[in-house]
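Structure record follows, encoded as structure tokens.
Only a single protein chain was left out; the remaining protein chains are all shown in position.
Every chain is named by a letter (A and B) in the order it is written, and numbering of its residues begins at 1.
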Amino acid sequence: MKDLLGLEKMTRAQIERILETTRPMKALFTRSIKKVPVLRGKTVALLFFEPSTRTRSSFELAAKRLSADTLNIAVATSSVTKGESLLDTAKTLEAMKVDFMVLRHSSSGAPDLVAPEVKARVINAGDGTHEHPTQGLLDMFTILEKKDRVDGLRIVIVGDVLHSRVARSNLWGLTKLGAQVTVCGPATLIPPGIREVFGKKVQVSFNLEEALRGADVINVLRLQRERQEGNYLPSLREYTELYGLNQNRLRLAKPDCLVLHPGPMNRGVEISSEVADGPRSMILEQVTNGIAVRMAVLYMFSGPNGFTLDPSEIEKENNAIEPALRDIA
Amino acid sequence: MNLPRKNILTKNQVRVLIEKMAKTILKTVPEPTAEWVVVGIQRRGVPLAERLGRHLADAGVPRPPVGTLDITFYRDDMDEVALHPIVQDTDIPFDVTGKVVLLVDDVLYTGRTIRSALDELMDFGRPKKIYLVVLVDRGHRELPIHADVAGETVSTAADEMVEVHLEEIDGEDAVWLRSPGKESPGRKGAR
Partner (left out) sequence: MNDIKKFSEGPLLIRGGRVVDPAHKRDGLMDVLVREGKIAQVGKNIKVSGDVSVLEARGLIVAPGLVDMHVHLREPGNEDAETIESGTRAAVAGGITSVVAMPNTRPPMDNVAGVRFILRKAEESGAARVWPTGTITRGRTGESLSEIGAMVGDGCVAITDDGASVANSQLLRRALEYAKVFDLVVIEHAEDRALMADGVMNEGPLATRLGYKGIPRQAEYVAVARDIALAELTGSRLHVAHLSTLESVELVRAAKKRGVRVTAEATPHHLTLTEDAVTRCGTNAKMNPPLRLKKDCEALVTGLVDGTIDAIASDHAPHTRSAKEQEFSVAPFGIIGLETLLPLAVTHLIRKKALSWTDLIRKISLNPAKILKLPVGHLGPAAPADVVLIDPNRTRTITSFCSLSQNSPFAGKTLTGFATVVIVGGRVVMRDGLLK
């Protein structure tokens, strides 16, 4: 597998291998020298067509802790603005011989468009409303670290599932790892056909109290303030009333229920400060884990064939990659 | 992997050898009472380090703390390794600065693993001195590295493989030599 485009395309074994590799990466953080030379001489281009300080810093730090050089390319203009096309930008970076392109883009499928055109490994850092695989992985790692398993856990994802790439990557990853997922939010923000896509393990609920009963983990999604203008909801106040996570609601979940949030938070909208800063909140832990997961991803995908699990796969990948490379040459 | 193999060291020989190594260490390392630590290289250097630690304690010197080192992130050949190995624990629960370090591995071959281990150790601090301790030295060095203590020196051909088996990992103590050349020379090129 050359690129990390989404968790939809990954097998359970592949996801588990990355999560396994995240552990030793996180162990590096306790050393006085937090940097190892494994990606020395490699260049990681951070290609952000959408501003995101957190994800970009997280990837940048991950790359640096593996001794890779980073190249920051923030494309301020929105994707609709005419200018150099995405493919032109990617090919330019390819000519600069970067080894990784970490791509954040407001259009779903943008990394899938770039990946076959370049030799560099393309790592999806969030595309439109499609996927945000490293966020999905870091959420799973956070759960795994605290709960020792994902299989069989009851996980609630609450909020704007419709527009959330975090939700989609979580849904792919968590269902592959055997979790029972309930997505919860107003019907306007639940994507059509969600059970057809993710299967029977996924439940839909419009009632947060009901959804929370017996939950092991609750992943609170960020609510974009623009949703009010799109008439997805009448007001933020009403949203908070119905779907905001507060201490009273959290009591309905299991006593050791974890609270996740991909950040940045709208305190007092989708989550109360009390919960966000409370003992069950994993929000800062997620930030730390994010770096470790991204280190594991960069490391695992840096092999000559990208991410490879077993020898039979090498053969397959060779066949898949080689012709593309020839075209470029 | 099913190459013809030959037993070089039996279970008893391995055990005797490790005891002998502990004694050699006590002779080689001056002032063994000085603050010293043992670091085993993943994977088979780890049980070996633990056993040596026990033998040293039995010999009456203060029992040294034992750490483990996974050198994957310091390897010089990651670009060629299609199958990235599972990264094992690195656990050095002590400060190495100013310490005498016994760096332990099962087989010394090209010396590249040791080079990686030395680099990694240096990132943990500044040891006073590092001794290299190996069970088997099979020659064919590619770097100017030598063992301070080697249990056994085996002369091998470059395409042969020395496999150390330890109870803790492999369920047996033994050292095997696998030779592709002798019984099926035609396969040499294919490997």
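What we mean here is this: a residue touches a chain if its C-beta (ideal position, glycine included) is under 8 Å from a C-beta of that chain, and two chains touch if they have at least 3 such contacts.
Bear in mind the structure is a predicted one, so any value in this text is a computation, not a measurement.
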Need the list of shown chains touched by the one chain that isn't shown. A
In the whole complex, not just what's shown, which of A:3, A:60, A:99 or A:131 touches the removed chain? A:131
Of A:2, A:17 or A:165, the residue that touches the missing chain is A:165
Which of A:11, A:53, A:72 or A:85 contacts the chain that the document leaves out: A:85
In the full complex, which residues of chain A touch the absent chain? 8, 79-80, 85-87, 105, 107-110, 113, 127-131, 165, 168, 191-194, 196-197
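By definition in this document, only the chains that are shown with their structure count from here on.
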Hey, which residues of chain A end up touching chain B in the complex? 17, 20-21, 24-25, 27-28, 31-33, 35-38, 66, 299-300, 302-305, 308-311, 314
Going by the contact rule set out above, which residues of chain B touch chain A in the complex? 70, 72-75, 78-84, 86-91, 119-120, 123-125
